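Left out: one protein chain. Kept in place: all the others.
Entry: chain A
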Amino acid sequence: MDAPIFQLKFLVVFIVSFIVFVNFVYCNNGGRHGDSLDTELSGFSVPLEHSFEVDDVAKFSVRGALVLKGGREPTVSLSQNQLSEEDRIKLKEVAAVDGLYRIRVPRVFLQGDRQTEQQMEGYLTSFVRACAMVESHLSDAITLTTDVSGYLIGISIVTLPGACRGTEVEDEVDLEVFNTTLRVMAPVNAPGPETALFLERMEQELEKKAKNPQEQKSFFAKYWYLILGGAIFLMVTNSAQPPAGGGREQS
């Protein structure tokens, strides 16, 4: 009975490795909290910027700060400011003309040792419809994607719920505080062909057969009476009329 345990173990390893690569980081919102801003020795922060304009020409301003901690398992936390009165009105205006709400982060290298190494030229940008942002009361999920070597390669933003149904948001307070779920997604190791497990299973089956001598009998030994009966039946039925031309097989 050690095979199921082995399989279970394997499954556990698989799940663990999966969890390791996907770090869920919930961050606190509403700015001004000191505890999230404690940049440790290895951590450093980059600005998360957003832009929403009625004429759709991007003008980015700071929304918050991403605190990145590099290393083997990069972690990210986010601290963000509240939307000002002015911004809230603007966001609603942009939503009314079906404009876009864009965000961007600078390209960073999470595994670098120094700040100078970590930051690179260029930005990663993403967008969501401004109306979706308003209707979801600023609850969004931001995903940062890294590659194998720890470079940030993409950012994406979705709101929950994602649809624009045209519902009016009356209460200004709903548009004050971001309710953000932040996630870092590292690449998953794609599985290779599972030869070891397959071979083990084959061995088990062989063992099972060896234990059960009844199973070891050959096909003919087991079913000789059926085959004989079938053959006699066929002979009896076929001797009367020769078979018509066989059906053609198409592939």
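Going forward, a residue touches a chain if its C-beta (ideal position, glycine included) is under 8 Å from a C-beta of that chain, and two chains touch if they have at least 3 such contacts; residues count from 1.
Here is the rule we go by: contacts and distances are computed from a predicted model.
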{"item": "Hidden chain of the complex, named as in its UniProt record, picked from \"Auxin-responsive protein\", \"ER membrane protein complex subunit 1\", \"Spermatogenesis-defective protein 39 homolog\" or \"1-aminocyclopropane-1-carboxylate synthase 7\"", "value": "\"ER membrane protein complex subunit 1\""}
{"item": "Full-complex contact with the absent chain, from A:Q80, A:T159 or A:T180", "value": "A:T159"}
{"item": "Contact with the hidden chain (one of A:E85, A:D147 or A:E203)", "value": "A:D147"}
{"item": "Chain A, residues in touch with the chain not shown (by the definition above)", "value": "7, 56, 58, 98, 100, 102, 107, 122-129, 132, 141, 143, 145, 147-149, 151, 153-154, 156, 158-164, 185-195, 197-198, 201, 245, 247-248, 250-251"}
